[in-house]
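Omission of a single protein chain aside, the complex is shown with its protein chains in their original locations.
Moving on to chain A:
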Amino acid sequence: MEDIQEFSEIKFQGIKINYLYICKRKLWLFSKNITFESTSDKVLLGKVLHEYSYPKENTKEVLIDNLIMIDILSDGSIREVKYSSKMKEADIMQVMYYLYYLKQKGIQKQGIINYPKEKRKEVLKLTPEYEEKVKQALKEIEEITTKSIPPPAQKQKICKSCAYFEFCWG
């Protein structure tokens, strides 16, 4: 059980890294469990999971600590599925964080980001520069999420499709 919890913690941190690059306010709200699930999210998620639930033969079931099972493919990569490549830097950093985490465990892997809608994938390797960036990001997350009030809302393009849109601007 502990392992599974640890796994969701890794995922959780990964999403935070992603949000750090998208919107710091979103990161703060998410870190306080203030989340809203929009109906369209649900539908989309269901669709993607359905399309990309790879057959078992393709994945290694147990890799480390009984942890990352579903996301590690048999070719030794970890994979993230993203809806679009719009948030590229954020997505890359999220995967870099997973690679960094694995490296602490003594496991070297490469990362793959699938963009199913665009029928595209991106292969990533953890470089020393990225490693440094991940460490910086973790520090910054700590700083933002320990503040007692959220960073103020700032209108940007992605607000319109953000699940917090009505929360921030209504």
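Note that a contact is a pair of C-beta atoms (placed from the backbone, for glycine too) under 8 Å apart; a residue touches a chain by one contact, two chains touch by 3 or more; residues count from 1.
Following the convention adopted for this analysis, contacts and distances are computed from a predicted model.
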Of the listed "Electron transfer flavoprotein subunit alpha/FixB family protein", "Thiamine pyrophosphate protein domain protein TPP-binding protein", "CRISPR-associated endonuclease Cas1" or "CidA/LrgA family protein", the name UniProt assigns to the chain that isn't shown is "CRISPR-associated endonuclease Cas1"
Please output the residues of chain A touching the missing chain, sorted low to high. 32-37, 39, 148-150, 152, 165-167, 169-170
